[in-house]
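Note that one protein chain of the assembly has been removed; the remaining protein chains are unaltered in position.
Labels A, B and C are assigned to the chains in the order they are written; within every chain, residues are numbered from 1.
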Amino acid sequence: MLRVGLLGAGRIGRLHAVNISGDEHSELVAVSDFDSTTAKDLASKHGAAARTNEEILTDPQIDAVLVASPTNTHADLIEAAVANGKAVYCEKPIDLDLARARRCQAAVAQSSVPVMIGFNRRFDPQFSRLKAELDAGSIGKSELLSLTSFDPSPPPISYVKVSGGLFRDMAIHDFDMACWLMGGAPVSVSATGGCVVDPEIGEAGDVDTAVTTLQFEGGAIAVIKNSRRAVYGYDQRIELLGAEGLLAADNVKENTIRKLTEQAEFGAKPRYFFLERYMDSYTGAWAGFVNAVRDGGKPPITLQDGVTALAIAEIATRSAQSGEVLPFSQEID
Amino acid sequence: MLRVGLLGAGRIGRLHAVNISGDEHSELVAVSDFDSTTAKDLASKHGAAARTNEEILTDPQIDAVLVASPTNTHADLIEAAVANGKAVYCEKPIDLDLARARRCQAAVAQSSVPVMIGFNRRFDPQFSRLKAELDAGSIGKSELLSLTSFDPSPPPISYVKVSGGLFRDMAIHDFDMACWLMGGAPVSVSATGGCVVDPEIGEAGDVDTAVTTLQFEGGAIAVIKNSRRAVYGYDQRIELLGAEGLLAADNVKENTIRKLTEQAEFGAKPRYFFLERYMDSYTGAWAGFVNAVRDGGKPPITLQDGVTALAIAEIATRSAQSGEVLPFSQEID
Amino acid sequence: MLRVGLLGAGRIGRLHAVNISGDEHSELVAVSDFDSTTAKDLASKHGAAARTNEEILTDPQIDAVLVASPTNTHADLIEAAVANGKAVYCEKPIDLDLARARRCQAAVAQSSVPVMIGFNRRFDPQFSRLKAELDAGSIGKSELLSLTSFDPSPPPISYVKVSGGLFRDMAIHDFDMACWLMGGAPVSVSATGGCVVDPEIGEAGDVDTAVTTLQFEGGAIAVIKNSRRAVYGYDQRIELLGAEGLLAADNVKENTIRKLTEQAEFGAKPRYFFLERYMDSYTGAWAGFVNAVRDGGKPPITLQDGVTALAIAEIATRSAQSGEVLPFSQEID
Partner (left out) sequence: MLRVGLLGAGRIGRLHAVNISGDEHSELVAVSDFDSTTAKDLASKHGAAARTNEEILTDPQIDAVLVASPTNTHADLIEAAVANGKAVYCEKPIDLDLARARRCQAAVAQSSVPVMIGFNRRFDPQFSRLKAELDAGSIGKSELLSLTSFDPSPPPISYVKVSGGLFRDMAIHDFDMACWLMGGAPVSVSATGGCVVDPEIGEAGDVDTAVTTLQFEGGAIAVIKNSRRAVYGYDQRIELLGAEGLLAADNVKENTIRKLTEQAEFGAKPRYFFLERYMDSYTGAWAGFVNAVRDGGKPPITLQDGVTALAIAEIATRSAQSGEVLPFSQEID
């Protein structure tokens, strides 16, 4: 049984608490939060103790930590946890600052403690099945990948201002998905961003609509379409053209009801947002982490994966600003 | 908290045990089974005690029983539970013998103890949403209902022999669905059955393929198509034509992946069988029962509903044998 | 080049005129109609002559006639045309009176002149493809056929009164479709009809909603659902369950546009009515006739097919009235 401390008891922390408790090989033993009442409430629901980060990180009875605290604490907590020999599952991103993420990576490079970044969508039942079909060779070599990733509505402007921008905050999931499906990091990145949903987002220095094009070794291309607002719900789809066919993962709909009237055929909308759509992904990602720790293997999503996605986000941000197609490099400053 | 004794620890009993434990207002305290080892195993998984039917039925600490034992014990257990003042959730059918079901109904008629029959499909998220749309008037008056209800593969012949036949065993769910959607019992019943899947089913005196037509007061019609074998999975659909449109509940598919190749477009099959498709229905039905008991209200599916569906099954069986359209009557012998 | 006389210049006659002219192996040379102005108008559009039935039937330069006149003239015209050695394509039905249809059949039985009944739906691209898949063995032996056949709106009451009733007028197409797909005539017929759309239809002695169940040699079953009103358009679908799978022919939609909004996903409705949906069927049926005449072969749909469908309609009408399941017999009075 993996004994887990949860660092951060906000919305995502609470979601993870349920998954930790529900997994047959892990148990939640401690919860911390900068707001101690929040920590206590969540801890008591799961028969765990409310403690400080410090206490959790240094408790030899705790095997692993799940980092679900604010982004700017991720890198510090990863380093501290690894230093204390605790396996780490950390929510994305490692940090908004690529240099800081790289220092974190360097700091833990000598350790064999497993560190996993929570790009949970790799564990979405639809996307993981698409990947399995792809790996089984069912459409041959990948040639052109298209990701649709639209949120139902924009976050508050207060959040936009500290989010790191659409590419680092939102598209980063899609960058990881693209690398995962295409089998590695790209060789070039080109992005176009616009502010067409809400001018306040533009005033905050961000874009709300973007297209990012990644080209991979050998010439294959991935294109990622992002919007902060699709009023009909959370639009999350994949289409991958290969030499022998096309694989598509369509949206998960709210229900299977159709209605036909004099006006039209009416069908269900996509599930509303990530809590509805990706619940199984979070569960699966946690199970994947627990299995890796138990087996002593490499986590299914590594710190390097987190750095790569962040580097793409950094380059895409610059490309959108400068209007240049930029080479991808792990060494970009 | 509703304290529940589970009578029967077979496949369906085990499913119910999970739902009882998972419901926030109920707890599983005791399990019985004719095989005491089976009862012990299941009880220990849920922190409950393995006991006899007798012990459970007479324990004043137990508020309700869930009857998941063999069909021929249902009526006796309902009567005994009601006599002991315990709320009852009983798996369908009440009995294969309509007369016995009616005696059970009469025996408990004077009691105010809630008794619910487990036609869980009324709680299927798809079907209940269709019903809500219908009740909201979105297609006007119902005119022609069509139910598709195909199993993926026939049960063993040993089961067929004691099942009461396709109409009482399988179509009974659809008869309840039809009455629920059309707003009452039919006025006439006509059935046609054939044995085209497996001659052994015919030798056992049963049919494996059937169409039943129900006509309702005012002339509206329901048609129910049953087959014991749809090799592509569990085909469970509703189409309801009304004065102002059509409502359809389509199958729930295994995933949302499509593949396009030189051959065709490939999509997912329906979820395989009732454990996959109707898991949420079982959970919802149990919650519906618990709520009714807590509120002191009538259960959402009554003993009378169970008798009505059984009477339709009885008449359909006779119609298929005699080749006559038969009037529906609650008084049929 | 097949020289054709068209008997009847109404709506269906005009449609056939276009197909005759469009077919590379036939030409329209004469048109008759009880209203000579109508005949002249249509004839002049196609470079044909307006003539009387008599003139057309006796003109040795005319090879074939297409009978698109009122139903009560069909049998007389078939007999007269065959007597004059002209190949005949006759709109369905042969007659509303089964006995008259049989006398017509008997009258031409000794002749080798090809006579085809216009059950054009066999040539619908969707249905004919389904049939081809079935014949190729792709779902094994047929077990349970379901036809949905709803009109968008009821005909005028004046038409209902002379139509012969829903079974002879509307369902007859579906009876032919069922026999064609199941490989022959049924062994029993059971029908349930209701008047739920418009009470005037009931006052005219007809039903507007019906379910007909046919059972075939060996036990396989077909069920036909008819309604005179589906406000969303012309609903024409097939589902056929076989030992190794299911074949479905879905509706042809008006377009491929989808719209997603905060409310729902909106899709296109089925094409409105038979002129939109079955245009290709009419063209294909005519080409099938012309080919048969040119090759000297049997027409793809025979007079016997017309008699069989009419006999089913007759028996279904009686079954719906008497509430009995009736044996099918070609000898029924």
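Definition applied: a contact is a pair of C-beta atoms (placed from the backbone, for glycine too) under 8 Å apart; a residue touches a chain by one contact, two chains touch by 3 or more.
Here the structure is a predicted model, which means the values were calculated and not measured.
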Touch with the omitted chain, as defined above, among A:N53, A:T209 or A:T283: A:T209
Contact partner of the left-out chain, one of A:I157, A:V231 or A:L275: A:V231
Residue among C:V65, C:L96, C:L130 or C:V207 that touches the chain left out of view: C:L130
Hidden-chain contact residue, picked from the options C:P155, C:G202, C:G218 or C:G245: C:G245
Absent chain, residues of chain A that touch it: 141, 143-144, 146, 148, 150, 188, 190, 192, 194-197, 207, 209-211, 213, 215, 218-221, 223, 225, 227, 229-232, 235, 239, 241, 243-246, 319, 323-325
Chain not shown, touching residues in chain C: 125-126, 129-130, 133, 138-139, 244-252, 255-262
Interface residues of chain B (partner: the chain not displayed): 230-233, 253, 260-269
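FYI, only the chains that are shown with their structure count from here on.
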Distance from chain C to chain B - Cα centre to Cα centre, in angstrom: 41
Distance between chain centroids, defined by C-alpha means - chain A, chain C (Å): 58
Sequence positions of chain B contacting 2 or more other chains: 244-246
